[in-house]
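Only a single protein chain was left out; the remaining protein chains are all shown in position.
As written, the chains take the letters A, B, C, D and E, and residue 1 is the first residue of each chain.
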Amino acid sequence: MPDHIVTAFTDELEHLSANLLRMGGLAESMIMDASRAVATFDLELARDVIKRDRSIDELEVEAERAIIRLIALRHPMAGDLRAVLGAMKLAGDIERIGDLCKNIAKRCLELNGDENRAAVKGIERMSRAVSHQLQMALDCYLRQDIEAAKTVLDMDDDIDDHYTSLFRETLTYMMEDPRQIGSNTHLIFMAKNLERIGDHATNIAKAVYYMVTGEATTGAKVESRLSGDEGEQR
Amino acid sequence: MPDHIVTAFTDELEHLSANLLRMGGLAESMIMDASRAVATFDLELARDVIKRDRSIDELEVEAERAIIRLIALRHPMAGDLRAVLGAMKLAGDIERIGDLCKNIAKRCLELNGDENRAAVKGIERMSRAVSHQLQMALDCYLRQDIEAAKTVLDMDDDIDDHYTSLFRETLTYMMEDPRQIGSNTHLIFMAKNLERIGDHATNIAKAVYYMVTGEATTGAKVESRLSGDEGEQR
Amino acid sequence: MLETFGHLPVAWLLFAVLAAAAFMAFYVGRTQAVGIARGYTSQLNSQPNYHGYFVAMATIAPAAIILFLYILFGESLVRAQIAGELPERIRALGDLELAQYIDRISEHATRRDALATGNALFDAASDRYTDLVGLSRIAAILLAVLAAAGGFFFGRSRLSGDFRARARVEDGIKFLLFLCAAIAVLTTIGIVASLLFEALRFFSRVNVFSFLFGTEWNAQTGADFGAIPLFFGTFLIAFLAMLVAAPIGLFSAIYLSEYASPRVRSIVKPILELLAGIPTVVYGFFALQFVAPIVRASATWINGLPFIPDGFLAAQPTSALAAGLVMGIMIIPFVSSLSDDVINAVPQTLRDGAYAMGATKSETVKQVVMPAALPGVIAALLLAVSRAIGETMIVVMAAGQRAQITPDPTADLTTITVQIVALLTGDTEFDSAKTLSAFALGFVLFIVTLIFNLIALRVVKKYREKYE
Amino acid sequence: MDGNMEHFTQTKSSARADTASAPIKVDCQNIDVYYGDKQAIEDISLQIEDRSVTAFIGPSGCGKSTFLRCINRMNDTIESAKVTGKIFMDGANINDPAIDPVLLRSRVGMVFQKPNPFPKSIYDNIAYGPRIHGLASGKAEMDEVVENSLRKAGLWEEVKDRLLAPGTGLSGGQQQRLCIARAIAVSPEVILMDEPCSALDPIATAKIEELIDELRERYCIVIVTHSMQQAARVSQKTAFFHLGKLIEYGDTERIFTNPEHGRTQDYITGRFG
Amino acid sequence: MDGNMEHFTQTKSSARADTASAPIKVDCQNIDVYYGDKQAIEDISLQIEDRSVTAFIGPSGCGKSTFLRCINRMNDTIESAKVTGKIFMDGANINDPAIDPVLLRSRVGMVFQKPNPFPKSIYDNIAYGPRIHGLASGKAEMDEVVENSLRKAGLWEEVKDRLLAPGTGLSGGQQQRLCIARAIAVSPEVILMDEPCSALDPIATAKIEELIDELRERYCIVIVTHSMQQAARVSQKTAFFHLGKLIEYGDTERIFTNPEHGRTQDYITGRFG
């Protein structure tokens, strides 16, 4: 698309999307780091992740302000308006991802280091998948690529499967070793968090789809994902 | 505030807020019904709650569309802009509350009816508090009352306390009776969901505060709430 | 040498000298300013050229004033001097004759090919006059040069970096412009004063009321000065003229501005303007040579019709009708172009508004455009009436000379302007009631047209303000 | 041309899809307008719905005003203008030479860029149209027409005590509403507005917009506007013109949130170079 | 009056708080303007920052243009206007009778509502100012001034091949940029713009806005605008005028998202009536 006649408008829009991508990058690294902290029981890293959430929050506040500013002062229309409103959703989602990572890191601090390795491995594997999903979602935001966005939507099914199996596995462990109920509950919550992150990544992809096409992704399927966590009930 | 010269603008804004309040009312009833379903093990009710989420989702889609329409066609400024953007947040929050209620209702279907009564009671009590909080938050939206909004913010601490105690209690039950681990996990998730609903009610109050004053509620405290679930780590 | 100065076309020479001085002063001032600025002319308060203009202005202005005064009063000074030097017996002649005597001296002295008349006293005075004129001219020129030099040095001394040369020069220019505007006012004052003065002199001899309300006019003989017949003739002819001009002018204007295609307009408009450009004396000739005989023939024919009493119409060779018709033709362009202006001043948006309501063109014109333009049109008609009343040549040539009151348009009538011309043409003394009566008539004419004009101008002004 | 046609059929169908049920009031088919040798409008077809506001937008010189003036044949008053194509209104082609523009204009009112009340009283301004068309048979009936028109234009309360005061003495915004009342007085079915707010300040503009929104319930309104924001605010349908062609036509909401055509998007978002 | 004063001190301090560090270019103190007996401006004090765009908004007749014209003493050219109060620019009170308004205007350029190039060549349009102020001493220097000014106004590329063509032959938007270039040519420090885009279409308007945004880096720009949206787009500071008084002054973003004063809010949201 050509630039706006008023280049400052283009600049601001670009600045906003750069900010979001920075937030996204941060969130991505937080996912990986949080899962690494769990896997290696690295409490330092966990604390670092907790700290990093603060920057995401700040970036979100900044992005939100920029969005309000853009709407108030530039009156974006058509594609620009969708870009701005999409960015608002994106910022919220990424911020939530940050929160969820922080939550994982915090739960990591509650662990005792001798949890079921298989479950921990599961978390790690799941986090890789989620991180990859997020990365792809951000990538399709960057490239405004709706085909990629559709792929991201499909990826969510895998993550839900991941979560469901992890949930069942962990429940089994808990029953096997009631002493580990506490830490296993945390592991379940972590998995749940990762699953939620996946949902948010999916939301990002959907937002991109909306931004580019001006249409919401088709109803039912998306919605079931929005509600999030049926997988575990299976 | 006086009406707009273009009355259609005022009409649209009013229609939007009426819609939101309807959504809010729905969500409120869903909270109560979901917890009642859990308490009385009323699966019919639970299924009804699940079904009702659909209407909230539909209302949210409608509200969101109205908001985009308002921004694109009416170019709201100042207070109107804040009202519209706030409404966007509100709609998202209420929609999430609906989802969470649905989740509680779904988990209710997974229960077997002979759960720990104390924990179930706790859930019921907590849901009352959360429902009350949401009601107050919607009320302060209706009346654009920032004093009430501040009260809502304070209420969140109680709910967090509720959740923490419920969490610990349930963990204890789980350790006591590993067979109940599955259903207790669901109870924990229910509590967690209620706690999240409380967070969303808080968010609603904050959005109202922003709408009215144009300022975000002051930093640190709010933020810690945004991230949501530290309570349980205590 | 004095003699040569007495005859030289000094004025031109002086002009050249002053112009040269101005150029020099300009150059000096400009150079000095550039020097002050040391190359940074943007640092000066005013640009160097303005410093130049200032010095030039300071140089010529005093000289010009002196020369102007000399032109005004120089001759009277010389005359006073001559009068003082003339022998006692001539001075004893009395003011009037003395003045006439000096007139003759000056006339003789200024004649280039004047020969001695043989009258020693007269020739001596004449020579003396020439000398005195030369002397006074030298004195004036010297004074002017001195003043110019003084002005020049004064101007130079004022120059500095902060000096607001531009403002001073502009003040000078504004003053000059003001003087020019004042001339227009002086003209009116001149008109009113001269008319009033002479008219009062007339009324000191003839009763105002018998002038204004008398019905007998025999000014040539100096007998009767009752101006009613003149007023009657004037208004009758003006009325006849408006009868022709008003409808034709108005409808032409409407047709041109609302109906005519640009092509037709571009052809017809200049043709109508051509009517306005034809001198009135030509219309007079036309009326006399062409229209008057037709009017007369027609009147004769009508007189010959059965049931028409013999001599029903006067059928004179010159007639009010002939003058009125031709005057009407003459006035058509006034009415049409003034009306055209006001009609065009009605904004197009009004017409669009009416068309968009489903009005036809004529409905738009009649119900929207004309009501909007009405004040302007009325003003145009008033101005045309004023014009008709004051018109001279057509009536002088075609209306006749007889002061009579008759409703018969084919009779010859006379008008105010005709009488003024008749009374003042040729050599006239300014002291007879006959001459003065012309000024009294002129005064009446002035007042009447003034009233018409003032009303019209006021209406037009109001109208303009409405659409601007 | 071809590309445009192709595109056009596409948008027309989509426009129909947008609001399937609304009745069509004015159906323009293949309109061309020439000013002398210059073609100002190129093959525009467009269906305008009844009881709604249709806005024409586009950069200056895009032909939007020219097209508007086809609908009540105001182009007839311009010597050099030549209009071809058919415009059906209730089944009759108004470009038919048998149609008298004078009658047509009584059914298609028009409001102009600059408020242009006649230099008459407020009453006469309104009564003028009914009078020439013989729409009121007596003083009482005329009074009623005048009051009704003023009420509909939201001006009655402001002027009812000074109906005999000159219309030109009103403020700019009031004058424009008077012109709207004047247009209403001949009971038109369609009201054309050519940048009706461009000479007004934001407050007066808002009042006119409010009025347009009210009038929509009774009339088919077509408005040309310079300001996209205004089109967004008042209209239900928007047509985007460029270089004498119709680029896109559809629901206003869609045009401003999700235009189909790249050029529309560029214009609306301020990317037009 | 009192209430206003009070309010004003309040908003002034808040305006200062908004951007604490920006240097003040124009400091207006207690300005009153009378047209004959009518008071058009009532006791306005306002500090305008350098290297930024300050917008004046308000309903018609609110005095925003009048106040703007105080800053280069254009009100002097109106017979009946009387201005009291002090306006400091770099420490000097420009309302001092010792200040030559002609010189002041070479330091405070102005751009008007309607593009008004001189009916001369583009080159001469630009060169006129420098010429009367003696800012260029030779043809070469003048060429440079002209080129620089046109470049700064973003017009050089469009007109460099036809500098001798008449300025009136350009399009409306180009004419307005030419006028801006002309104002720039005398190296002003402040540029006043009185509704510079009200006669232009959205595209030309966007171009001027882009230009204003670029010029902000070098000049102190004050713009009066009819359109709130424009004020929102181009300015860093906004002042809202109403009935000759300054109601609110502060950061544009704040004014448009969270105005302090109810009347500002009403005006901005379209509730004024």
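Quick note on the criterion: a contact is a pair of C-beta atoms (placed from the backbone, for glycine too) under 8 Å apart; a residue touches a chain by one contact, two chains touch by 3 or more.
As a working rule, contacts and distances are computed from a predicted model.
Which of the following is the UniProt-recorded protein name of the chain this complex doesn't show: "Sulfurtransferase complex subunit TusD", "Phosphate transport system permease protein PstA", "Alpha-ketoacid dehydrogenase subunit beta" or "Molybdopterin synthase sulfur carrier subunit"?
In UniProt, the chain excluded from the picture bears the name "Phosphate transport system permease protein PstA".
Among E:S106, E:Q174, E:T252 or E:T269, which residue is in touch with the absent chain?
Reading the full complex, the residue touching the unseen chain is E:S106.
For the chain left out of this view, which of C:N119, C:S157, C:S204 or C:T425 touches it?
Residue touching the absent chain, from the options given: C:T425.
Touching the missing chain, which residues of subunit C?
Against the left-out chain, subunit C lists 166-167, 170, 173-174, 176-181, 183-185, 187-188, 190-191, 194-195, 197-198, 247-252, 254-256, 259, 268, 270-272, 274-275, 277-286, 288-290, 329, 332-333, 336, 360-363, 365-366, 383, 386-387, 389-393, 396-397, 417, 420-421, 424-427, 430, 438-439, 442, 445-446, 449-450, 452-454, 456-457.
Touching the missing chain, which residues of subunit D?
On the side of subunit D, residues 90-94, 96-100, 102-104, 107, 132-134 touch the unshown chain.
Over the whole complex, note the residues of subunit E touching the chain we left out.
72, 74, 77, 79-80, 102-107, 109-112, 114, 116-119, 128-129, 132-133, 168, 179, 182-183, 185-186
Simple rule for what comes next: only the chains that are shown with their structure count from here on.
Hop distance check: subunit B to subunit E, minimum number of steps through touching chains?
The least step count works out to 1.
Using each chain's Cα centroid, which is most distant from the centroid of subunit D?
C
Distance between subunit D and subunit E based on Cα centroids, please, to the nearest Å.
So the centre of subunit D lies 36 Å away from the centre of subunit E.
With centres defined as the mean C-alpha position, give me the subunit C-subunit D separation in Å.
Comparing mean C-alpha positions, subunit D is 56 Å from subunit C.
By residue number and range, which residues of subunit A touch two or more other chains?
4-6, 9, 68, 72, 75, 77-78, 81
Residue numbers in subunit C touching 2 or more other chains?
Within subunit C, no residue touches at least two other chains.
Under the stated touch criterion, can you name all the chain pairs that qualify?
In this structure, the chains touch in these pairs: A-B, A-D, A-E, B-D, B-E, C-D, C-E, D-E.
Taking the touch rule as given, give the residues of subunit A at its contact with subunit B in the complex, in rising order.
Per the stated touch rule, the residues are 53, 57, 61, 68, 71-72, 75, 77-78, 81, 85, 88, 92, 95, 99, 102-103, 106-107, 109-110, 171, 174-175, 178-179, 181-182, 185, 188-189, 192, 216, 223, 226-230, 233.
Which of the residues in subunit E come into contact with subunit A in the complex?
203, 206-207, 209-210, 213, 229, 232-233, 252-253, 256-257
Any idea which subunit D residues touch subunit C in the complex?
These residues of subunit D touch subunit C: 72, 74, 77, 79, 101-106, 109-110, 112-114, 116-120, 128-129, 132-133, 168, 179, 182-183, 186.
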